[in-house]
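The complex appears here minus one protein chain, its other protein chains still in place.
The block that comes next holds chain A.
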Amino acid sequence: MCEVETITKIAKTLGVPAGEVKLNSEKIITRTNNNNTVSGFATILNVLAQESKSEIARNSTATREIAADVYQWIEFAVLYVAPGSKDKHISHQLLRDFNKLFATKSYLVGYFITLADLAIFYAIYNLVKSLSPVEKENYLNLSRWFDHLQQRPEIRQGGQVLNFTTIYLHGWAKGTHV
């Protein structure tokens, strides 16, 4: 998912107008709304969060520590995860890392959905979509988190619900669930 599309989706999730989102002459993403132009992925998300009154926006800026943590994940999502998810080797390492992370956490930052979750969610959406059921079996914790987010209509936004039901054989071969 390209940056423009991600910004538009997150704006919709937060319930704020996306405005005009495009790459400027220097190929940097910019957003113009009410004659106010900001550029840079993380900066735009920050502005969206300030405009929004949604729960997700509130939770993302609850404390300065949380806000800083969220910012860090957003940078990571745009600089590393989004490009990395297109590479065969890096993408699997990414999935492994996230899977390990979600073994002990329900969300990336704090104990509720934040912009960090949204940024990573959209950054790996196509990657997760490309996984076969057997491959998903290797990332059960990540699958749980991903499925949790996609079940929210405001996050899925009419998109296809990815299938996380475990393969039919699971009933006979429980050994795969460790």
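As a working rule, a contact is a pair of C-beta atoms (placed from the backbone, for glycine too) under 8 Å apart; a residue touches a chain by one contact, two chains touch by 3 or more; residues count from 1.
Keep in mind that, in the parts below, contacts and distances are computed from a predicted model.
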Candidate names "RNA polymerase II subunit A C-terminal domain phosphatase", "serine C-palmitoyltransferase", "Trafficking protein particle complex subunit 2-like protein" or "Elongation factor 1-gamma"; UniProt protein name, chain not shown: "Elongation factor 1-gamma"
Touching the absent chain when the full complex is considered, from A:23, A:68 or A:103: A:103
Hidden-chain contact residue, picked from the options A:8, A:46 or A:143: A:143
Contacts of chain A with the absent chain, listed as residue ranges: 103-107, 110-112, 140-141, 143-145, 147-148, 151-152, 164, 166, 177
